[in-house]
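As you look at this complex, bear in mind that one protein chain is not there, while each of the others sits in place.
Right, chain A next:
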Amino acid sequence: MFTHAQAPDAVELSKAAAEKKYPAGMPRHGNASAYRIIVIGLLAIAVLAPVGLIIYQSFLTAAFFSPRAKFGLDAYRYVFADKNFYKALGTTAIFSFGMVLIAVPLGGLLAFLITRTDIKAKRLLEILVLVPMFISSIVLAFGYTVSVGPTGFVSLFVRDIIGIVPWNIYSLPGMILIAGLSHVPHVYLYVSSAMRNLPSDLEEAARTAGASVWQVSRDVTLPMVLPALIFAAALNVLLGFETFGIPLVLGDPNGIMVLTTYIYKLTTLFGTPTYQLMAVVAVVLVLITLPLVWMQRRLLRNARKYAAMGGKGARVSTLKLGKSGQIIALSIIGLWLFVSVVLPIGGITVRAFVDAWGEGVNLWDQLTFSNFSRMLEVPSLYNGIVNTVILSVLGGAAAVAIYLAVGLAGHRNWGMSNTVLDYIVLLPRALPGLVVGLAFFWVFLFVPFLTPLRPTLISLFVAYLVVGLSYGLRLLQGTLIQVAPELEESARTTGATIGRTWKDVVIPIVRPGLAGAWALIMIIFLREYATGVYLMGAGTEVIGSLMVSLLQTGAMNTIAALALISIVMTGAGLALALRLGAKIHD
């Protein structure tokens, strides 16, 4: 869910330091290049196998395993001649940029209020603000239909008062609004981290000179965090291009299609799935995404230079809001929370406990627990819950270990391999989870020594690992970079190898950070739904993908119950993350 960014703090700052400390004449045993090459090589195989398969598939005329498949550009010709493709592309662009227009100003504002002012209940708000990020978009979309859909309970309440429902969530603006609000946390994460590192002396100077809070924010703070804002905007455009759940649930009824739902349509449009056309659209998505990554990397480099100007270590003081300021600020955050958290979760909760809703229905008459008792009667549902827990708890822990190994390979290394690593990590991010899952299904089916693993949870774990790579690695790099270079340097000067330094110095120091990262990865694995659609089978069901397959037969009661269970599990994961001291905000 995140674009891998170069480790935020101190990267550029310590580059010079790194060069100074590790001159060319450094002993070879102290160089971790062998380890680095092996790790990055293994990672490249894990990522490039499915991505390569998709690119290869896009140049064929039929499924790659079909004897009829021939090389050719037919698939590209079809897609580029299809007016529905351009329509979907256009809608996707409007959707993504519209989302940015909502998420970036709002996320920036929330970041400002929480990091730079003396707003009340700061600790609690920080946690609440991130909640929408941890709920899968398909669950969010279901929740919204029940609360603010055309006959949602909030809509009907409003209609009773003013006579009409003044909104329509099944429209492009409705989708943009919902997606925009739910992506506010992503902006908040980046911008708040930038704001935390801003020296406050400039702001204070402006304040002393008589500028108002508003003037300071506009003329001092804003220009300094502008690079972070632009960075977050680019990230959101990227996320917009790969959104699937919200367009699937909200855009479908009115035929509003984006690129990911266009891919989905290609599975049925021709009767049998047209993998070559799906692959072409996936390749187009990658081609759109890569320049964005390149742009992000450049932006980040500039951002660092900019922020570094004020020097580090200055004491951060906060702006005083005053009484009316507090009220206004808290109301803004409260309203946003109501719309982005209370409405969807409330909708899902209501739906899980009723068997009918909407126009002319008294919800109290429809209360039932039967939606949950089904979980115990049907083995696949029960398995799904158990597997989701196993995959997120154990799989999450294993993933942290692997991400740590990768993180160490790139640690304090600014060479070519780091650039390679950045792009490798980002490739799977650019592809829709559905396509990554399908590619992994094939990899596990056609690569001989992997076939025994296909019907096990391991195949799902590997796919999840790759899908969660950019986010997970970013988390661990953020943790690793906090280790003071002096500690590593002193170990090295006393003759320790790099391996020894990592084992005895770096890992012990980052251990608390690892626990927090584990809990966060757990949540990310918990909310994943598209990746497992093709990979899960008898005994390896997972909640998210079960919801997608249940949608086909109309078991909405069961879906709502599963969605609520998934939210409760996410809540537990989040509580655990906080207990373990996870720094959600870098």
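As a convention for this text, a contact is a pair of C-beta atoms (placed from the backbone, for glycine too) under 8 Å apart; a residue touches a chain by one contact, two chains touch by 3 or more; residues count from 1.
Heads up, the rule we're going with is that contacts and distances are computed from a predicted model.
> So which of "Cation:proton antiporter subunit C", "Nitrogen regulatory protein P-II", "ABC transporter substrate-binding protein" or "Cytochrome c oxidase subunit 1" is the UniProt name of the chain that got left out?
UniProt lists the chain that is not shown as "ABC transporter substrate-binding protein".
> Looking beyond the chains shown, say which of A:T61, A:S171 or A:T267 touches the absent one.
Considering the complete complex, A:T267 is the one touching the chain left out.
> Based on the whole complex, identify which of A:G52, A:P105 or A:P150 touches the chain you can't see.
For the chain that is not drawn, the touching residue is A:P150.
> If I consider the whole complex, including the chain that's not displayed, which of A:F65, A:F157 or A:F338 touches that chain?
Answer from the full complex: A:F65 touches the omitted chain.
> With the full complex in mind, choose from A:Y56, A:F157, A:W294 or A:F446 the residue touching the hidden chain.
Of all options in A:Y56, A:F157, A:W294 or A:F446, contact with the hidden chain holds for A:F446.
> Name, in rising order, the residues on chain A that touch the hidden chain in the full complex.
63, 65-66, 145-146, 149-152, 249, 252-255, 264-265, 267-273, 355-361, 366, 370, 374, 376-382, 438, 441-442, 445-446, 451, 454-455, 533-534, 537-539, 549-559
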